[in-house]
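Only a part of the assembly is drawn; its chains keep their places, and the rest are absent.
As written, the chain order gives the labels A and B, with residue 1 at the start of each chain.
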Amino acid sequence: MGLVDIQNSQDTRQVELEQVGVRDLSYPITVLDQHSGSQHTIGQLSLSVHLPEEFKGTHMSRFIEILHSNRGDFTMLTMPNILKELRERLSAKSARIDLRFPYFMERKAPASGQSALLDYQCAFIAQSDGTELDFTMQVTVPVTTLCPCSKAISDYGAHNQRGYLTIELQPSLDDSGKPHMIWIEELVEVAESSASAPVYPLLKRIDERHVTMQAYDNPVFVEDIVRNVAVKLRVDGRVKKFTVECVNHESIHNHSAYARTSWTRGGVPLLTEEKALVEA
Amino acid sequence: MGLVDIQNSQDTRQVELEQVGVRDLSYPITVLDQHSGSQHTIGQLSLSVHLPEEFKGTHMSRFIEILHSNRGDFTMLTMPNILKELRERLSAKSARIDLRFPYFMERKAPASGQSALLDYQCAFIAQSDGTELDFTMQVTVPVTTLCPCSKAISDYGAHNQRGYLTIELQPSLDDSGKPHMIWIEELVEVAESSASAPVYPLLKRIDERHVTMQAYDNPVFVEDIVRNVAVKLRVDGRVKKFTVECVNHESIHNHSAYARTSWTRGGVPLLTEEKALVEA
C-alpha cells in the first residue's frame, strides 16, 4: 500500500494534545456481575491517547480495531491491559478509556417478593501513562426522597420524588498493590440505604403500602442523602477517594435540588500499571 | 450568475415528497403573551413544503430567508401568512411549519404571594395547501400528582411526583370563519386544576405547607388527570379536537406511568386559508 501517511508527518506548532481519539461509539460489551458472573450490556465509549507536539495526527482506525478485539470484556481487571494495548499500538505515552453503560439487577419487592430488573447507569474511566494508573467507577442509583421540611410543617402528607444519586470513586490498593474489588451491587446498597426508600421495578399493592410508609418514616433532604453516603464510604478502607452527588426531581417544582461532596483518604499509595496488568 | 440549478431539473422516479425542508433550526422568535402582549423566546423550527414528483429538489436557502424576515412574529395569526409565503417562494402546493418553544409565565406562590417565572414547553404546528388550513397548538404543563391507591392503602403518607401533562388541540372557527383564540395561559389553568396541585417556581415554607396538603387532599391517577382535562375541553366550544396525554415520573419506580385520550367534535367546519390570512 503506497498511500501517504499524513498523520505521521511532523508538526511544528508546539502544542501537545492530552487526548486524541474517538467518541460517541456504541458497542456491545460484557461486564462483571456479582451474582451471575457476567452481564451483556451496551457501552458508550470514548477511547483516546496522548499526542506529542511533534506528530501531526493519530491513527483513529486502530482504536476501533482494539475495541473490537476486546469487546468480550470491560472490567476493572481487563481495562489496564486494553490501556497498554492502546499505548503500544498508537505509540503513545498515555491512554484513556471512558465507558458508560446501563447495568441491570434483579430486585425483589419488599413485601410480595416479586422480582423484575432495574437499570442503573454506570461508568468506568481508566487512564494510564504506563506507570501510574487511575481507575474511577461511577454508579447512578434512582431513589425515593421525602422532604423532612414538608413533613414537619404540614398536618398530613409530605412531598416526595425520584432522586438520582451518583457515587464516583477510586478504589484503594490491597496488600498486593492491586485495586480492591468494589461491586456495583455494593454501591447500590449504600445509595438505597441512604435515601427515604429504594426505587423498585415492580410493586404490588402490599409493596406500595410498604414503601409509602417507609419513605414517610425516613424523610431526607438532598443534603442528608449525600452525607449518609459519605459517612458509609469513608469507613470503607477499599475507597481511596469519592465524589457523591444527588439530584432530586422535586415534585413541587419544575427544577431540581442537588448536593455534592468530595473526599480523599490521606496517605494512600498510587496504583502502578505493572501491578494492575492481568497475566496472559 | 451562471451556476447550474440542479434542483430544478426533471425527476422520473414518480415519487412525490410530502415534506422537503429544513429542521433542527434554532431561532429567536416572538410569540403572543396574554398579559404583556408579546414574549421573546427561542424556537426550534422545521419548515417544509410539498415537492411534486417531477422536480428533483427544493431550494433550501429560501426557507431560511423567509424565517429570517418573519422572525418578529410567530403566532396563530401570522403563521397563515408565512405558510403562504413559503408556498409562493418555493412554488409548492402545500407548506408546513413545526415550531417548539419554551414559554414563561410569572406564577405567584399560593400563600406568600411571592412570584417567579415557570417554563412551559409549547408547540405550534401549521399546514396549508392554500385552501384548507390545519393549526395545532400544544402545551406541556408540569404538575404534582399524588397517588390515590398509595394514600388509600397506607396508614400515612402517599407517593407523589412530577407529571407532565400535554394538551394538543385544534381550535374551532368563530362566526367569521377564523380560528378561535385560545391562550397558552388558559390551557395551563385547565391542566393545573386537573392535577393534585400545581407546580411552582418559588415556594416559601408557608407555601410548601399549602401545596403538600393540597396534593394530599386531591389524589389523582394519571388516568384521572387526563379525564379531568378531557371533560373541561369538551365543553369549550372553541376546541375542535384534542389529544391529552400525561406522563408521571413515578417516585417509587424508575419508569413512568402514562395515559392518553383523543376526541373530535362532530360536524365542525374546516378552516380556509383565505379566512386565516392577515391583511397587510
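FYI, a residue touches a chain if its C-beta (ideal position, glycine included) is under 8 Å from a C-beta of that chain, and two chains touch if they have at least 3 such contacts.
Quick caveat: nothing in here was measured; it's all calculated off a predicted structure.
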### Complete-assembly copy number [criterion: all chains share one sequence; 2 shown]
4
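Definition applied: only the chains that are shown with their structure count from here on.
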### Query
What is the distance in Å between the mean C-alpha positions of chain A and chain B?
38
### Query
In the complex of these two chains, what residues of chain B are touching chain A?
118-119, 142, 144, 146-147, 149-150, 153-162, 197, 199-201, 203, 205, 208-209, 211-213, 215-216, 249-255
